[in-house]
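Take a look at the structure below.
Excluded from the complex is one protein chain; the other protein chains are retained at their positions.
Chain lettering (A, B and C) follows the sequence in which the chains are written, and residue indices restart at 1 in each chain.
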């Protein structure tokens, strides 16, 4: 019900504004006994941190996380974990003009219309800076998964930037960490760098598609009919700033298939577990995991804060135009990769706990 | 938390199986004083009802709704409304074989793996029959919107079936009620009939894309950052059976745009309200409605119960093949149109109530 | 959030009015594989049923439960269980006068003030008849406890009626089923019969105190700091019609104790589990069960529908007086005994599932 909260049993409430003193995540429901410390969380935050390449905002934030509660002698205690990140480089003078003008494509106008007051500094609550808190919470979720389901691994990467798509023939996960775009295609990485540099210099921005894959998940996670695993994943990804579409498995392309083509045929594997001839379903049938890879994709629209002049209005309804100076991401989709991974980690852990709660070990065996 | 429930203040819990005695929706939080009776709900149910054309399942269900509580002398009382639909044409003999075999692409296997027990008759809880309860709840939500926000109108239609897309140049909403596909394009309707008839006769099925548009919504509905209007819409649509992708506004195509192209420029309209040069955003910025049309699309995969033979396994792990006889929809996306509308109605009403609860009339005025 | 719902993982939503067509409980989150049928639920409903002695309302209701969903071949499937009870003896002519007048001490006036519409027949939603749905849900919870924690037993009984208290020296649980008051004191049963008969004949009513005890609960259930076991029990009991006070262990009398007297000293028992010298705490410390008996008491105010004339007003604000004819319980507390037991069963099952979800078998061992 809490509108700044997600999750059922592993519940994450994020708080904080772009240019306030701090932001963070209040995490309730974490299992006890999870080995975690600030450095482990920091590892994930550093991947999302601004200013790591010329392709991300030049805002300089240490994004240093403090664990204020819920951890004792290096382990979670089962009580709420408070993960706080101080804002250090607010430079709010950059944002003077947007106190009066609404940026097209940005939440400026809707926050005003909803609340009648808005912290315009850096976008306030609507800033993508909020996603740092998600990444921190995701780091905790990963640590808990390490304890409860160590075989699970989660990897995100970019598969499209503007009109450029990766070549699935060249797909190589080991490339992801070698380029600033988290692209699993060495060829794409090079081309995209030139393309994005051009956009950046012209003061423009561009959208992207991110794919996040979870392997090693047991079958049986999820639930009918509104707490489905794919429902919760769709909500989690759609809640990320600037996301406009979410796909599971074949996604929108599923519309083009016949039933015959779409059916992932089932066989018995050598280890006595079902195996599938294909994974159109993206690892989820009827809202419940099959044990195959869970595959989610989401589209991130281009940053709306650009150096291009756009027509808009002021708070008092006057026509004007706006050029948003400041330090912005030419492709905010890049930094959405670790955010998508974090959301995946939180949702999977949540469903592991839910399943254990309702079902325990009563699930069905095949064979 | 309830996994068969959705909504924050207007909360819908559906219950029931395909071949049990009944199914329904328990709706809590409906405003009092809403004029409603069974006939008004029935109107919407009749649109989703099976057996209305050769393109939907030939199961004969009256889908007659009874209002068992929460309505007194033709008006809601503010207490829970129970909407019950008796199952009348179960014919469970049709489903004998699937007690042992798992249909590829179907929830049979995951329900078994999760629960260790499954009502295999007609898919049990995972049957698309559950969506009748959603449509009933949506009918109540529409009646409440009629009272609280009479200017809101909600229309769904099909924009793609298999590889066939509507021609947006020929878009004509008045066509929607004139063909069995709810297609706003007279030309498409004719072609699709032939195409689907061929698939049906060959025992195959196909996917579809549905678009649902809400007009007349006030600006300001929705909330950061996990109770966003688009987050809740994505969850609502993804929770519908067989849905694999959800888009808001430009959706996945937003990835291809530059920031300059994506920015919906803002002007003052003659009525003192902001108007926009375009609607890439689908009526939602920062998770909050702009007052433009809210535009959602979702992809429905093809029915997995087909007459084509597919490889699968039995509960005891033996390899086998399956042909699913029985009465199935060759394109389950058709009947998803009224379901998508119902989910839209429920989500919008819910956010109207939430907004009134937290904000009242404190929203910001422009000009 | 749903205001007609309680529970976290085992969630019960009740619906229905006193004189509508039916009422019931929609139960989500029940574990799968629980052996249950209508007769097992009926057993508990029959204990709450009206008209079983001259000390309860003479309304004749079969209170026959139908299981409409969530059970297949005698076992729960893990999907929502709908428990419906048809109203058969509404006789709404009895209630004509109260359409216009507000009964003092009754919810008539507040429902009107809140909703602007009220189903006045038999108290509508505010009728104690709603508790039949709780008892049905409690029957399901007991069946689930039988599977998951068979050592748990739950017993309720009356310990006070008006100014008459049981004599704890004569406490004998085996007496509870032998008298119409569920009193564990044969001497009290006789005296109370005469006392209540006198009140009944004079058209008056009286309050009562009920105690519910759960034995055999494992240590460790509950959670800080708002989902405490005692918090949820207090809410569960206070939500029962006419309840005005709730106590855990020593309850209000805890205020009179010194710390020295209140400390339940701890020893190791022969079975390697801690034992306590006393149970002032009522089996709960810091919101978490100790493994001792969980002891809850609640006070039920007297029925407000009485044959005594009281001053009141009409809907139009005119002074008047009211005598409530009809069929009412002279001590509604009697029938609250099975209701209190049902709420206890639901809360305990819910916390068992919650504990399993968050903690699994990671709890601490002593010794």
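Annotations for the structure displayed:
Note that a residue touches a chain if its C-beta (ideal position, glycine included) is under 8 Å from a C-beta of that chain, and two chains touch if they have at least 3 such contacts.
All figures in this text were calculated on a predicted structure; none of them were measured in a lab.
Only one of C:28, C:63, C:175 or C:232 touches the absent chain when the whole complex is considered: C:232.
Screening A:17, A:211 or A:230 against the full complex identifies A:17 as the residue touching the chain left out. The missing chain lies against chain C, touching residues 1-6, 8, 14, 102-107, 109-118, 125-126, 130, 160-163, 199, 204-209, 219-228, 230-235, 237-239, 241, 244-268, 272, 274, 277, 280-282, 284-291, 297, 299-306, 308, 310-313, 315-319, 333, 354-355, 359, 362-367. Taking the whole complex into account, chain A touches the unshown chain at residues 1-5, 8-9, 11, 13-17, 20-24, 26, 28-29, 32-33, 66, 68-70, 72-73, 75-82, 84, 114-119, 124-125. Where chain B meets the missing chain, the touching residues are 1, 9, 29, 31-33, 78-79, 148, 224, 353-354, 356-360, 362.
Here, only the chains that are shown with their structure count from here on.
Here chain A and chain B face each other with the same set of residues for the most part; over half of the interface numbers are shared between them.
Relative orientation of chain B and chain C, expressed as the C-alpha superposition rotation angle, is 180° to the nearest 5. The mean-CA centres of chain A and chain C are about 45 angstrom from one another, to the nearest whole unit. The geometric centre of chain A is 26 Å away from that of chain B, both derived from CA atoms.
Taken residue by residue, chain C touches two or more other chains at 1, 9, 29, 32-33, 78-79, whereas all remaining positions touch fewer.
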